[in-house]
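Missing here is one protein chain; the remaining ones are kept as they sit in the complex.
As written, the chain order gives the labels A and B, with residue 1 at the start of each chain.
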Amino acid sequence: MRIEVKDLTKRFEHTLVLDRINLEIRQKEFLGLLGPSGSGKTTLLRIIAGLEFADGGVVEADGRDVSTLGFEERKFGFVFQHYALFNHMTVFENVAFGMKVRPRGARPDKQAIADRVKELLELVQLGEFEDRFPAQLSGGQRQRVALARTLTIDPQVLLLDEPFGALDAKVRVELRRSLRDIHDATGLTTIFVTHDQEEALDLADRVAIMNHGIIEQIGTPNEIYESPKTPFIFDFLGRTNSFECVIEHGKARLGDKELPVEADIPDGRGVAFVRPHAIVLSPPNDPEPTQDARLLGTAILRFISARGQRAVAELLYERRLIEAETTRESLKELGLSIGDKCTVSLRLPRIYARREAERQTGIPERAAARPPFRKRLRSRLSATPY
Amino acid sequence: MVDHAPSFDASLPQAARRPLPLTESAGARTALITVALGFLLLFLLLPLIVVFAEALRLGLGSYWAAIGEPEALAAIRLTLLTALIVVPLNAIFGIAAAWAITKFQFAGKNLLITLVDLPFSVSPVIGGMVFVLLFGLQGVLGPWLAAHDIHIIFAIPGVIIATLFVTLPFVARELIPLMQKQGTEYEEAALMLGASGWQTLFRVTLPNIRWGLLYGLLLCNGRAIGEFGAVAVVSGHIVGLTTTMPLYIEVLYNDFNFAAAFAVASLLTLMAFATLILRAILEWRAARLLARSRLH
Partner (left out) sequence: MIGGAIAIRQRSIVPGFGLSLGVTLSYLGLIVIIPLCVLLLKTSDAGWAKIWMELSSLRTLAAFRVSFGVAFLAAAFNTVFGCIVAWVLVRYQFFGRRLIDAMIDLPFALPTAVAGISLTQIYAGNGWLGAALATAGIKVAFTPLGILVALAFVGLPFVVRTVQPVLQDFDRETEEAGALLGASRWNILRRVVFPPLVPAVMTGFTLAFARGIGEYGSVIFIAGNMPGYSEIVPLLIVIKLEQFDYAGATVIASLMLVASFILLLAINLLQAWTRRQQGG
């Protein structure tokens, strides 16, 4: 089933929760709605499901206005964040519920119901748990029961509200795989809501990032990660270093270096966003370390945190702190210790208009406010051996 | 900066090695327990003992005779009839009111909750009085009722309506916070799976609230059986017809028929015990469910 959302608007008291949302979800697509809390993603999902009603706009399924469709024709499957399993019923009865409540004429007989329940429980790998009660299941098991339960109504669309929100990290990763497998096996159009960008980028065919009731960008995970259109997206998807620059005639001037710029960014003050792992450290006074890195200047190493294979270094550059991420080995090779100078270079910067960046993310203001606390904290710590 | 780690120094005087005052002294504790138990003994236990002692004062034979009196039996019948009518009606009301209040957002909800609570906060005498004003001979509908030979005040319907008034909030008061806590997710899930409204109510909502509902029924029943003030006003004390058990007790007592009065009172006391035991069981069950759900 194809879903189209046209100019959807929703207000709650005086806030605009959804602001003219336009979205198309293709047949069999696995779409992720990603965003921070308050972005409107869950509201959008619930309106598509029919659990809430929009103030303006329309949701269409295969071209037909969804609000005119009855339950039988619409058949959207919804899995709640906390699963909403019926606690007084066994797993079997929970899964069978959708079939048991059908009107007399359309209800399958007992054997058919039992067969279907068994089939679905096998699909979610809970075949042995028929007679258990939800209170006896783990979080991951409950989620799978909720999934099997919603599949009994033969839905055309599957809607999942923060499917992994209530689970711990290890279970999450396992369930991601099985959810993807189930999607591939059933071929259902699936929309899920999450605030975890790693989850969204890992699972979805396409991701729609939402913020304050609008969709900032829709694209494949690669597109979004590598070419984030707005500063918000860049900052939301990972840790961010910002450098001020000036945009003139289609080029950004960072210090005395020049960087190319997207066409539609106006002249004026700009900011370059760079990921920590895209900041390259090299010995001081090293003119041009690697081919694709732009030399930035000299920074002073302030703090090192070695976490397993990754090492995160905090450096003071032009009175602000920046974060660089590299491997433990590389850092060792450089032979730097706290207080030393080193050369920093940038790779893959994204340039944005400074005003937009400030408005959406609070960067670069935020970064400047950090030093005092860090200074106090670090003065108490001895140098971390690495 | 030199560290000073706290340590126990054996050379310190006794006072410095005293344990932390995390509880009252043994003496204080004993005193408090004694006071509490003494208070409860005097105010709770003694009246109970008195009921049964006085009921049996003239012997077991007299006890059974008092209960077997036709008027006593009529009182028992009326009390049970009242409970049988009032409790289910108020249960239905409670479920409907809790459904309306907890599953929907609308203006005036707070006013509605206040109205539901109202019978709880007015004197039972007023609870009876309003119906006398409405249905009594000199009441608003008095003449009309007399003309049609319908008797409400000083008749059984009045007793039932007055009891309905005072017991109205009990089930609703139990269900409203319970259903508010549960939210609407389960109902939404059932509806998304194709259930109709009634199927959702009977298969999902009611099972979810069954312990709270039982508790409310128990409280409602206890009050319906024991109600005195409201019924006293509307009944007219017509022995054998409109006296419930509490009223019958009053009649017996005012006739100085103490042993019989306490005999009937002992029946009510036993019913109160049963209520307390059932309440304790339900509370214990609820605590167990809570502990089990916390494990996950």
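As a working rule, a contact is a pair of C-beta atoms (placed from the backbone, for glycine too) under 8 Å apart; a residue touches a chain by one contact, two chains touch by 3 or more.
Just so it is clear, the structure is predicted and the values come from calculations on it, not from any experiment.
Looking at the complete complex, one finds that the omitted chain is in touch with A, B. Among B:83, B:97 or B:178, only B:97 touches the chain that is left out of the view.
Of the listed positions B:58, B:81, B:122 or B:214, the one in contact with the omitted chain in the full complex is B:122. Of the options B:130, B:145, B:178 or B:213, the residue whose C-beta touches the omitted chain is B:130.
Residue-wise, the contact with the chain that is not shown comes from A:50, picked out of A:50, A:163, A:270 or A:349. Against the chain not shown here, chain B presents residues 20-25, 29, 32-33, 35-37, 39-40, 43-48, 50-51, 54, 92-93, 96-97, 99-100, 103-108, 112, 115-116, 118-119, 121-126, 129-134, 136, 138-140, 161, 164-165, 168, 184, 187-188, 191, 196-197, 200-201, 222, 225-229, 232-233, 245-247, 249-250, 253, 258, 261-262, 265, 268-269, 272, 275-277, 279-280.
The chain not shown here touches chain A at positions 50-53.
Following the convention adopted for this analysis, only the chains that are shown with their structure count from here on.
The centroid of the Cα atoms in chain A and the matching centroid in chain B are 52 Å apart.
Residue ranges on chain B touching chain A, taken from their complex, read 185-186, 188-190, 192-196, 199, 203-204, 207-208, 210, 292-293, 296. For chain A in complex with chain B, the residues that touch the partner chain are 49-51, 71-72, 76-78, 80, 82, 84, 86-89, 97-98, 101-102, 135, 137-139, 149-150, 152-153.
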